[in-house]
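Complex shown without one protein chain; remaining protein chains in place.
So that you can tell them apart, the chains are marked A and B in the order they are listed, and the count of residues begins at 1 in each.
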Amino acid sequence: MKTGSRRMVKGVALIAIICLAAFGMFGCGQGEEKVVEKEVIKEVVKEVPRALEPLKLAVAGAHTGDLASYGIPSVRAAEILVEHVNATQGGVGGRKVILVTEDDACKPEMATNAATKLVGEDVDLVVGHICSGATKAALGIYKDSGIIAISPSATNPDLTQSGDYPNFFRTIASDDAQARLEVDFALDTLGLTKIAVLHDKGDYGKGLAEFAKKFLEESGKAEVVLYEGITPGGMDYSAVVQKINRSGAQAVIFGGYHPEASKIVMQMRKKDMDTIFISDDGVKDDTFIKVAGDYAEGVYATGPKDTSKNPLAIEADKLHKEKYGEDYGAFYLNAYSAVLALFNAVDKSGSTDYEAVSNALRNEYVATPLGIIKFDDRGDAIGVGFSVYQVQNGKYVELEG
Amino acid sequence: MGEILKSLKAAIWFMFLTFPIMVIKVNPIEDTVVWRWMNMAYIGVGVFFLSFLWRFMLARRNQGKKAEESGKARMPIGQRIAEEPKIKYPAIALVGAFALTIPFWADMYNTNIMTNVLIYVMLGLGLNIVVGLAGLLDLGYVAFYAVGAYSYALLNHHFGANFWVVLPMAGFLGAAFGVALGFPVLRLRGDYLAIVTLGFGEIIRLVLENWNEFSMGPSGIANIDRPPFFGIKMDLFQKTDFMYYVVLALAILTIIAVTRLKNSRIGRAWIALREDEIACQAMGVDRTKTKLMAFALGATWASMAGVVFAAKSTFINPPSFSFWESVLILVIVVMGGMGSVVGVILGASIIVLLPEYFREFSEYRMILFGGAMVLMMVFRPTGIVTAMRQKYTIHK
Partner (left out) sequence: MDWGYFKELLMGGVVKGSIYALIALGYTMVYGIIELINFAHGEIYMIGAFTALIAAGVLTVAGFPAWSILILASAAAVVWSASYGYTVEKIAYRPLRGAPRLSPLISALGMSIFLQNYVLLAQTSNFMPFKNLFPEEGFLENISEVLSATEVIIIFTSAVVMILLSLFIKYSTTGKAMRATAQDRNMAMLVGVNVDKVISATFIIGSSLAAVGAVLIASNMGQINFFIGFIVGLKAFTAAVLGGIGSIPGAMLGGLVLGCTESFGTGYVSSDYEDVFAFTLLVLILIFRPAGLLGKSDIQKV
């Protein structure tokens, strides 16, 4: 038996050697073949009139898991528009549109799987992803394959400002714009001088809080008396609340989502603290008001400009109600606008080539539920803005200004 | 008759048990209540029939156990593949051929998924050294995975370091971390060790999350280079295929190393230590050195797998290294069969491929996964492949 196991080890080693050799020999050779094949296909394809080939639009993002509520509205927006455009105009630029969806559960490793799957299926355009981390992981793959991705909700500033992702566009303002608005509001409108900045240690919340802290310090008008991260999903935040109390802060600027925000607000109010609470888009959610109830009154949160009076937004709302029988969810209008912008760009440029579409996105204005927009050189939308909301009588009300 | 009564009892019990969660749905804002009585009926009928199956399967399992004890049992399939040379060698050849040719016939997506499987094979085999062979329950294994991933990501980001240079470096770094963790906790036994390693894993993740200047915090590190191949420019397809072969080669290296380790002096010392620490020390095995060795070697593989992971996904951030990931790797080891190499490979394939190909079931995916874990353990508590002890026959 002993010798048996020896022999087995040798066997495995032999296979390993064969395998290494094989990978040395075929590994690259086979790759070259593939390229040749691909070029051939491309040439053939060029000869075939483009009109015959359907346009593949992919929607990628969190469609399962605890963040599914942020991802599913964008699928619905795409479904509605694809159906609409196929029925009324016979597609975009004469080509029928096919919708493909892929789930990443907001996890970077799943996002790369989803992205390779989409590239393998030869999709032309991508709407997504939803979370910034997952978007970053997937963008590299799209970039290498010359595919344009447009996200309705990824707000990390690096995505556009680093210049690493020329193929990326978004229909939402970036975190620094939101932080700037929060800080200006706190300083100029409310005239505060002592502010505590908190975050939930997450990608989104911490990024935002860092900008808020930076802007506050640069302004010289207010002092950051406390800067801390809280443990997301924590059972109780009484110690942090005590710390805010002791720091003498007039207001808290919080970067993060509504579950933590509502716990902090509730604990502050229960301790009879009337500290002003200013937060972000992750808190500007009706669930926040439902959970915090009366304690939510007076809380400020920034969110996309209220465009519900825009005729296109009214139409988008109507189409959603007709098809799904309920109100639309988070980032629905952003995704709706993203799809419209893509369709417009393909229509105007008459192709799905990377260069042509990205030029069209940058130069052609398009009417969307968010207003009339185009994209700047970095990929951020021009014409999409944020406003400050306040909870008044159990509802978020947009403040003038 | 008795059987029917038993099933009836089970059905009624479960109807009671699931009553609040399954039947009632309240809306505390508007103070409305929805009653979903149909669910109760489904549960009742479902449990009534499943309860027969449950008892039948349990009885069969117990019979199998008895047969095993009396030595008359037929070896299960997985076992036979792993044990009988007549089946084993063709099986290895088949699997080898399959693994080698995947990029030729599979599309990029499937190649990518198989790369994932191989990364988890590496992780599983590494943890197998610690848990399966040395019997040290480690719930923070992912910390070493993070060490590897971040050391490559940071070195690559700041200094443009090459994958092939960092890979062995990260291996040593992982080993150093393994020793650093192993040293203070050597005195702890069993589950105390488990919780301390868990704490260590969480500490590493929290530091990565909080220390922005060092690790770029929660926004992660993007644009990590894939491994270069003699400076040849490759497109995405080639890069994916090349990545696959790199990981395959590393996984095979791991398999060879672990098999060799298992039958070496140190490997036998680990198993002896696992079985009886005191007897083992009495036989002259240095407990401290042996345990530290297990930690260090396990951490080496995890760290190298981390480098591969960072290079493959080109983006990393702290949530990828949560406690949950440690649990997943542990599940691979235990489900596959502790201490068995074949088991780990099968376990990794199941754990990675099931959720991936279950995408169709979408929201039911995780509940099926949890249920499958429980059932697997109830009906096959020793895992898919039970590691056989090395047998020695003495020729007179």
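By definition in this document, a contact is a pair of C-beta atoms (placed from the backbone, for glycine too) under 8 Å apart; a residue touches a chain by one contact, two chains touch by 3 or more.
Just so it is clear, the model here is predicted, and its values are computed rather than measured.
Visitor: For the chain that's been dropped from view, list the shown partners it touches.
Guide: Answer for the hidden chain's contacts among shown chains: A, B.
Visitor: From the list B:V165, B:M283 or B:I367, which touches the chain that is not on show?
Guide: Answer from the full complex: B:I367 touches the omitted chain.
Visitor: Which one touches the absent chain: B:N162, B:N210, B:N263 or B:S349?
Guide: Of these options, the touching residue for the absent chain is B:N210.
Visitor: Could you tell me which of B:V131, B:A153, B:L236 or B:L261 touches the chain that is not displayed?
Guide: Once the missing chain is taken into account, the touching residue is B:V131.
Visitor: Tell me which stretches of subunit B touch the chain missing from the display.
Guide: 13-14, 16-18, 20-22, 24-29, 31-33, 39, 58, 61, 131, 137, 184-185, 187-189, 191-192, 194-196, 198-200, 202-203, 206-207, 210, 277-278, 323, 327, 330-331, 334-335, 338, 363-364, 366-367, 369-374, 376-378, 381-383
Visitor: Can you list, in ascending order, the subunit A residues touching the missing chain?
Guide: 66, 68-69, 201, 228-231, 233-236, 238-240, 242-243, 246, 258-259, 262-263, 266, 270-271, 287, 290-293
To be clear about the criterion, only the chains that are shown with their structure count from here on.
Visitor: So how far apart, in whole Å, are subunit A and subunit B when each is placed at the average of its C-alpha atoms?
Guide: Distance between chain centres: 31 Å.
Visitor: How about subunit A: which of its residues touch subunit B in the complex?
Guide: Per the stated touch rule, the residues are 1-2, 4-5, 8-9, 11-13, 15-16, 18-20, 22-23, 26-28, 30-32, 34-35, 38, 63-64, 68, 103, 107-109, 112-113, 116-117, 119-120, 132-133, 136-137, 140-141, 144-145, 156, 158, 162, 164, 201-203, 206-207, 210, 229, 290.
Visitor: Quick check: in the complex, which residue numbers of subunit B touch subunit A?
Guide: Touching subunit A from subunit B are residues 29, 85, 88-89, 92-93, 96, 99-100, 103-104, 107-109, 112-113, 116, 209-210, 212, 217-220, 222-223, 229, 232, 234-242, 245, 248-249, 252-253, 255-256, 259-260, 263, 309, 312-317, 319-320, 356, 359, 362-363, 365, 390-393.
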